[in-house]
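For this view, one protein chain was removed and the others were kept in their places.
Labels run A, B and C following the written order; every chain starts at residue 1.
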Amino acid sequence: MSELFNDPHQLASACSDAMHANDDASKLLGIEIIESRPGHARLQLTVSRKMTNGHDICHGGFVFTLADSAFAHACNNTNRVTVASGCSIEFLAPGAIGDVLTATASERSRSGRTGVYDVDVTNQNNELIAVFRGKSYQIKGQLIDQPGEPT
Amino acid sequence: MSELFNDPHQLASACSDAMHANDDASKLLGIEIIESRPGHARLQLTVSRKMTNGHDICHGGFVFTLADSAFAHACNNTNRVTVASGCSIEFLAPGAIGDVLTATASERSRSGRTGVYDVDVTNQNNELIAVFRGKSYQIKGQLIDQPGEPT
Amino acid sequence: MSELFNDPHQLASACSDAMHANDDASKLLGIEIIESRPGHARLQLTVSRKMTNGHDICHGGFVFTLADSAFAHACNNTNRVTVASGCSIEFLAPGAIGDVLTATASERSRSGRTGVYDVDVTNQNNELIAVFRGKSYQIKGQLIDQPGEPT
Partner (left out) sequence: MSELFNDPHQLASACSDAMHANDDASKLLGIEIIESRPGHARLQLTVSRKMTNGHDICHGGFVFTLADSAFAHACNNTNRVTVASGCSIEFLAPGAIGDVLTATASERSRSGRTGVYDVDVTNQNNELIAVFRGKSYQIKGQLIDQPGEPT
């Protein structure tokens, strides 16, 4: 029943759409997918009042969540179900209410079941807000039913 | 006008209450403070549908947010305004809908303006879900107006 | 031909001895094994002139090497060949020439092929010099030939 994808870019988009449709967490924060191509993804979030912490800036956990979601799209959009084994984030500047944060994820390495992805988070002035590094682990399965082994 | 605290444990509780009152992010996720004493804090969250990701488990970003909040309480509850400079998290087991996650933060080191805090996240069966390490940086100011220098 | 070990503590010691015998890197720095029991290890190094960096303190790389070696013993001494996939270290205080540094590694989690180990590095005054966290990945093979599957 499911569509057959020959183009890796179309497959990447379809994987991201399938993930996003099922991702209540990203919806809760209003995270949007700007771009998804094999091993890369760009996601966006606008900081609102409900995302601020006790210091009145965007809770670091939500900056992380945005970056982690971009990482998830970048490592799943080749249609191999992949989870995060660990992540690190460095906070460089705060996010204020109304700021539009963009997380850009890129694959640095993928070999066997494991991978490393870097994510930069910038604001609407192109200032670097945070740098994130995610370690991925591929488990069994496909996001979208396709013939043959996951590649 | 503000109360004078001689007991560091009472001050820690008051700092955590002040942070929590202003923390919309933690309220969004229903994070509760279980314990706050100088350099330590224990916070709890119940995983709900809205926190799940495209793989139908608790979004790693929210496990991180819980841990990061526990870290924030542990490093701010001596009444010195302190922010996260960076954090790392290792995901050991998934969180399912209905799971009660507890984050326990402990100060490992604090010297000058910087500190290191470890946070363990466990579920209701006392299984380790994630380990988190936060690096803190003290900025100017007090959470609660007290006489003298921040100590 | 190789000895059969029924006691996991004896096996841990034998694994550490086998690793150490073949570890030129640790010998170069004069690293000594103080203790090795299943999932735990304690190693020691005395800081000498040749280990100092341009700031005249022990090169962070050698503090890391000590911690990484303790991690390696802790994750290999159950006789399953295991390598580091990634590590992080926070430097808390410098090491001076003549300081005796002790790295104590403990297993925090091990499940499937992956594990997490924490290592504390202290000096002769029991001051915390660094905290280290290692992520391990089990590959094929045994350190010491034993009957049955690696356990």
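Going forward, a residue touches a chain if its C-beta (ideal position, glycine included) is under 8 Å from a C-beta of that chain, and two chains touch if they have at least 3 such contacts.
Keep in mind that this is a model prediction, so the values were computed, not measured.
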Shown chains that the omitted chain touches within the full complex: A, B, C
Option from A:20, A:55, A:80 or A:135 whose C-beta touches the chain left out: A:135
Sole contact to the chain not displayed, among A:10, A:109 or A:124: A:109
Interface with the undisplayed chain - residues on subunit A: 88, 90, 92-93, 108-109, 111, 116, 118, 128, 131, 133, 135
Missing-partner contacts on subunit B, residue numbers: 85-86, 88, 114, 135, 137
Residues in subunit C touching the chain absent from view: 18-28, 49-56, 58-62, 64-66, 68-69, 72, 76, 81, 83-91
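Heads up, the rule we're going with is that only the chains that are shown with their structure count from here on.
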Between subunit B and subunit A, distance of the C-alpha-averaged centres to the nearest whole Å: 24
Per-residue overlap in subunit B, given as positions that touch at least 2 other chains: 88, 90
